[in-house]
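Here the complex is missing one protein chain, while the rest keep their positions.
Naming follows writing order (A, B and C), and every chain is counted from residue 1.
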Amino acid sequence: MNKTRRIETTVELVRILVAIGIAYLIALIILYAISDDPIFIIRQFVLGPLSSQRRIGSIINLAIPFTFTGLCFCFMYAVNKFNLSGEGIFMFSGCIVTLTSIYLGKSGLPPVIMIPTLLIMGALTGFVISLIPAYLDAKLNANIVVVSLMLNSILVFLSIWILKYGMRDPSIGSLGSLPIPETARFASIFGKFKIQAGIFIAIIAVIVVAIIFYKMVFGYKMRVVGSNPSFAKASGINMLGTIILAQLIGGSLAGIGGACEILGNYDRFKWSASTQHGFDGLMVAVLARRNPILVPITSLLLAYIRIGADVVNSKGDIPIEFITVIQGIVILLVAAEEFMGGFKKRLIYKAAKDDLKSDKEIVVQEILADDESKTEARKESME
Amino acid sequence: MPMYTLDWFANFGFSVLRLSTPLIFAALAAVISRKAGMLNMALEGMMLASALAGVIISGLTGSIWIGLIGAVIVGVLAGAIIGFSNLTGKTDLYLTCIAFNLAATGGTVFVMYLLTGEKSTTSAAIKAFTVPSITIPLIDKIPLIGKMVSGHNLLTYLAFLSVYIVWFFLYKTRLGLRLRAVGENPKAAGSVGINVTRIGYISFLISGILCGLGGAFMSMGWVSFFMKNMTNGRGYIGLSAMNIAAGNPVGSALAAIFFGFSDAFATMIKGRGGNFPTEFIEMIPYIATIAALVVMNMIRMNQKRKIEKGLKQ
Amino acid sequence: GEKNQPSKTGGSSGKGRIAYIVGALGDKSFSDSGEEGMKVLRKEGWDCKTVEAGDETKADKWEDTILDTMDEGYEYIVASSTFRDVLLKLAKEYPDHKFILFDDLMEESEIPENVAIIFYAQNEGSYMVGQLAAGMSKSKVVAVNVGMDNPVIADFVTGFVEGVKNYDPNCKVVKATVGSWTDPAKMKELCLTQARDKKADVFYQVAGGSGGGLFEACKETGTWAIGVDSDQYSYYKESENPELADVILTSMLKNVGDSFVSLFHDIDAGKDVWKKVNRLGLAENSVGYVENDFFVKNVPEEIRTKMKETQDKIISGEIKVKSYYDFANESEYQSLLDSVTP
Partner (left out) sequence: MAQEVLRMDNITKIYDNGFVANKNITFWLNKGEILALVGENGAGKTTLMKVLFGLESPQSGSVYINGEHVKIENTLDAIDKGIGMVHQHFMLLPSLTVAENVALGIEPMKKGLFDFNKAVKMTQEVADKYRFNIDPLSKVEDLSVGQMQKVEIMKVLIRGAKIIIMDEPTAVLTPQETDELFEQLLLLKEGGHSIIFISHKLEEVKRICSRVTVLRHGYCLGSYELENMNESDISRLMVGRDVVLKIDKEDPKPEEVVVKIKNLVKINETGKKVIDGISFDIRKGEVVGIAGVEGNGQSELSDVLCGMDTFSSGEVKINNQDIAGKTVHEIRKMGLAYIPEDRMRHGCAPDLSIKDNIISDRFFLPEYRKGLFIKHKYIDQLVDQYIKDFEIACDDKNQPVRMLSGGNIQKVVVAREFTSGSNFILANQPTRGIDVGAAEMIRKTIVKKSRTEGTATLLISADLNEVLECSDRLLVMRKGKVVAAFPKANEVSEDELGEYMLGIKTMTAKEMENVL
């Protein structure tokens, strides 16, 4: 069966490359119809994101929030709960963290205390928020998709309300909070790459999550509960506890993600709409096959496509919206399991058949002969 | 208070029915998918695509009806794309739907830009056509009810008719039976010669028809132009309505109307002016939905507990 | 190998290179109005480029986007108050570049050397249409419906309410927020509700894309509408749907594009615009209202005269229109709204 696995991995890699290639080809064909210089646009889309240190830095910075929400959805998926509150939590945590930082900023706390406090605050926000759908689902059987979708809308309005009445900066023309104090902001590191220091937190998060998933007792429980809840119950595993806790950890991660995004990339809180990071995270988690270790990689892939879109938008005559269509095609092709599935199967069949070449008649006789000896042996041992 | 006259109630009811219309279409589209065993999160994108298509096609052809048909056809096409990706390409359904929504949000703007050079609305660039409103003779004479029920957009009546049609389709026709069979146990349905993939496609296509009508109502009934992102989450609300009623078509429509009611209520409070934070008014429909869900389930569970304890027959 | 498409940029031989940074075009409001200004400048030989940087939820990428354009050699960066923080930060880091921050307000002492600020007195323009609304209303209830609440919008509302109150202290104002810039259906429902419950009969929209719903509601209920930012009457009159224009009495104008043109003319002429707030109001003709045939035909003489008088008084300084930025806190704004709620 190792052979099969090897074929599968190889085909998988080839498949992703071909998928991206095809998506770009489609883009190119459409571009021929609408652009004066399609080749240039495609080149910008493909190579643009890698063309300067700053852009590479942008990709990484963009991948950081995706990683957090992606990890969040790995937990939701692990216990089979389609809890979408990660979307709302990301924004709301950004709001709460900003509010806290403004208050703490007055007290002049040093960054070493300030930043951990704020991260904990973000995690706590996610924890508390995700408790709502998790609890209502577990205890009252209230459909988790409905509750979390509704909750996301509520959180958007709640954030705006807090922004408007709790921390608005009256001295600026647009709607924005008071500035986040310097002591709370993440440094920008690696010189020209300008990567926000949140990257370390993201890396730690991935490692911790991987340990939880594959080394810890809780990860085991999640696996059993997610894979077959009835079996988990019959084995005496605390289902409710595991399901709720997994969602709370997921929610906390989304919360930390929101905190890192705000503290790493913003001067003040100014979101007045849902940021879509949650849904992006969902895509990242699905593309990563729900495996936390692959989440950073798929996050980078998505971020790369997004930055490519920005580059094209600023360089050429193609509106940014075109890229969302191409992005959809890339994602769907990469995720399509049947894409090149026939090819994969043929390889597997061929490998299996090669193993099967030996003549049937001989094999059957061997089996029967083997039986004889076994029966003999048994008789002897009985005597 | 003199404000709350019979007339006022009639008007309020009218408003509820209008607000519910796109939600009912979305909820029914979700019902069809759910009965075929799928959670269709792409309603939002499907409605948006149809809303734009209706405006463009009616503008190009100069006919409301061709535009309406165009909206439905684009809805069906959207369903076909999702079906192709999910059923033929074996892509995760959630991923397909979210990617489709993203692509539809951007894609509609892109198409609008290519055709009109506008990036936010067609209200100036494309001649507007609206599906007519209809006065129901006789019924419009009844006090209260008449004013509430008569004079709606044709599509509003179609929404209510669709509840019946969807129910009839699911429970009375052969295709409906097969669709439910596939949704409940695809293996079992496959074992008696039903083509499971084809039924899956059909469910997406019907979903597409309903979303097409819902989208058309947004851009050719409620208002008379397309605006980027004009569905504003109504697809997700339809999905929630379906979930609340666990896929029952009538229940889902009722849940959609309940949401429409909360929305009308919120609009009424907003329309009063003053300084009560709008944010909290905006939350009303969403909180009401969660509350309704919680109360309903509490009653349900209580009853179950009572029966099991032997307190009730 | 950088390359720019002619539709967005002009020849590079001209006077200077301007990058205009917007969230997204197509708002039929100040982003588009600014783009009109850029078109004029382009014709005059400036190298103008417009970049769509995305809304607030994508603010983490704004800085990179602007830096990209600066790398391409654009020396003037024009952006709205939304981009204030990034602009001020870059102004400090890149003293050789010039930054124009419009639709914003700041203490002059705090403005860096290489930054010019353009402020529009939208309250003054709104004050004028407030007068009109109060004059035209039969029911003595008028409505102002906004897309979302933010300080600039609140300044519109403040001016409008003040204008109504000044014209007729008994006239009431219902103010409501749609909650989205792109939900015309909800706006329409809101207006219909206001017409039904509050008998409002003149509607002022400051709601971007949602505004279209207001015009439709007015058409349906036979009430008047007032547009915003650009001349929406002629916009619709010349469009495919001219009948929609027939409810738009006038529009409150906020000539962002014109202000860019005149600012760059000033820069070209060597005038000092830097390190100060270039305040543009009724007097500078940067805000105001449209007086076209339709307006003249439908607005009684008496109201028009009164409006002219008010305009003169504002320009002369006799009337000082209250601004949202004058309020010490949110509750002062709230009590203003309360005082006119029916």
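By definition in this document, contacts are C-beta pairs under 8 Å (C-beta built on N, C-alpha and C of every residue); 3 or more make two chains touch, one makes a residue touch a chain.
For clarity, every value in this text was computed on a predicted model and none was experimentally measured.
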item: For the chain not depicted, the shown chains it touches; value: A, B
item: Among A:S51, A:S107 or A:N228, the residue in touch with the chain that has been omitted; value: A:N228
item: Hidden partner chain, touching residue among B:L6, B:V250 or B:I307; value: B:I307
item: Touching the absent chain when the full complex is considered, from B:L161, B:A188 or B:A291; value: B:A188
item: In subunit B, positions touching the absent partner; value: 172-174, 176-178, 180-181, 184-185, 187-195, 304, 307-310, 312-313
item: Residues from subunit A at the interface with the omitted partner, ascending; value: 1, 3-4, 7, 215-218, 220-221, 223-224, 227-228, 230-238, 345, 348-349, 351-353, 355-356, 360, 363-364, 367-368, 370-371, 374-375, 378
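Throughout what follows, only the chains that are shown with their structure count from here on.
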item: Which of A-B and A-C has more C-beta pairs touching across its chains; value: A-B
item: For subunit B paired with subunit C, centre-to-centre distance based on mean C-alpha positions, whole Å; value: 35
item: Inter-chain centre distance, subunit A versus subunit B - centres from mean C-alpha coordinates, in Å; value: 29
item: Centroid distance [mean C-alpha coordinates] between subunit C and subunit A, Å; value: 40
item: Residue numbers of subunit C (touch at least two other chains); value: 149, 179
item: Interface hub residues of subunit B, defined as touching at least two other chains; value: 109, 119, 282
item: Subunit A-touching residues of subunit B, taken from the complex the two chains share; value: 39, 85, 88-92, 94-96, 98-103, 105-107, 109-110, 113-114, 119, 233, 236, 239-240, 243-244, 277, 279-280, 282-283, 286-287, 289-290, 293-294, 297-298, 300-301
item: List of subunit C residues in touch with subunit B within their complex; value: 24-28, 143, 149, 172-177, 179-180, 182-186, 188-190, 192-194, 196-198, 208-210, 212-213, 216, 235-236, 239-241, 244, 334-335, 337-338, 340-342
item: Subunit C-touching residues of subunit A, taken from the complex the two chains share; value: 36-37, 40, 52, 54-55, 58, 61-62, 157, 160, 164-165, 168, 170-176, 179, 261, 264-268, 270-276, 310-311, 313-317, 319-320
